[in-house]
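For this view, one protein chain was removed and the others were kept in their places.
Now for subunit A:
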Amino acid sequence: MNSNRCQTNEVNKFISSTEKGPFTGRDNTLSFNKIGSRLNSPPILKDKIELKFLQHSEDLNQSRSYVNIRPRTLEDQSYKFEAPNLNDNETSWAKDFRYNFPKNVEPPIENQIANLNINNGLRTSQTDFPLGFYSQKNFNIASFPVVDHQIFKTTGLEHPINSHIDSLINAEFSELEASSLEEDVHTEEENSGTSLEDEETAMKGLASDIIEFCDNNSANKDVKERLNSSKFMGLMGSISDGSIVLKKDNGTERNLQKHVGFCFQNSGNWAGLEFHDVEDRIA
């Protein structure tokens, strides 16, 4: 019975000492919470602690002498557990315990308890108490980096990309525009040349047709004589045989290339009235 009572006391002591150590400075409320939390700890952990204690108790029972240790109280906040000085001459459970410890590959019970309880407690307290804080903090952290990230994206990524894209687009457009202009100019030149050449060909064909028609026409003799003496018919004949051609305008504006009169094929001189450009405006 005495042994049972002592066993219970030791367990409580260890628990108390373990509890006090890492939470020094916390208020009583927190301590009670911790105690409550401890009391509600899983049975596996509780049984494990008891087993350890029981093991050491057995060792203690096997010892030949018993050294009485001053009990700690809750009021003694400054008390720290320390192993007694051991001598080769002294024998005690402490010595036996100490000697047995190196043989045990498991971590020291205090460390083990501390690890188990403190870690659990810390995790529990962190999980329970600062939940709102963590949530808020997480929210803030999440928000802040997101904002920063967005800002960074905006300033660091989007803007450079846009600038780059814009420059690329502008360059591409410039190239397209230049090539388009060149193509337009080329097309206009081709079209202008083609159109003018077509006109020349058409005029020549027309002249030939008129000559042929007049030759074949069944008009009376008087009309035929008039046609033969006609200057217009003479011009048609000259155009038909190629001695007179349409004269192109030598203006600088390519778009305004056009025929402006007739000229002699050989000399290029005006065959008719010289053309005068008239301004298109109102008086």
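Keep this in mind: contacts are C-beta pairs under 8 Å (C-beta built on N, C-alpha and C of every residue); 3 or more make two chains touch, one makes a residue touch a chain; residues count from 1.
Definition applied: contacts and distances are computed from a predicted model.
Its UniProt record calls the unshown chain "Peroxisomal targeting signal 2 receptor", which is the correct pick from "Proteasome subunit beta", "NADH dehydrogenase [ubiquinone] iron-sulfur protein 1, mitochondrial", "Vacuolar fusion protein mon1" or "Peroxisomal targeting signal 2 receptor". Counting over the whole complex, subunit A has residues 198-199, 201-203, 205-206, 209-210, 213-214, 217, 219-220, 222-223, 226, 229-232, 235, 246, 259-262, 272-273, 275-283 touching the chain that is not drawn.
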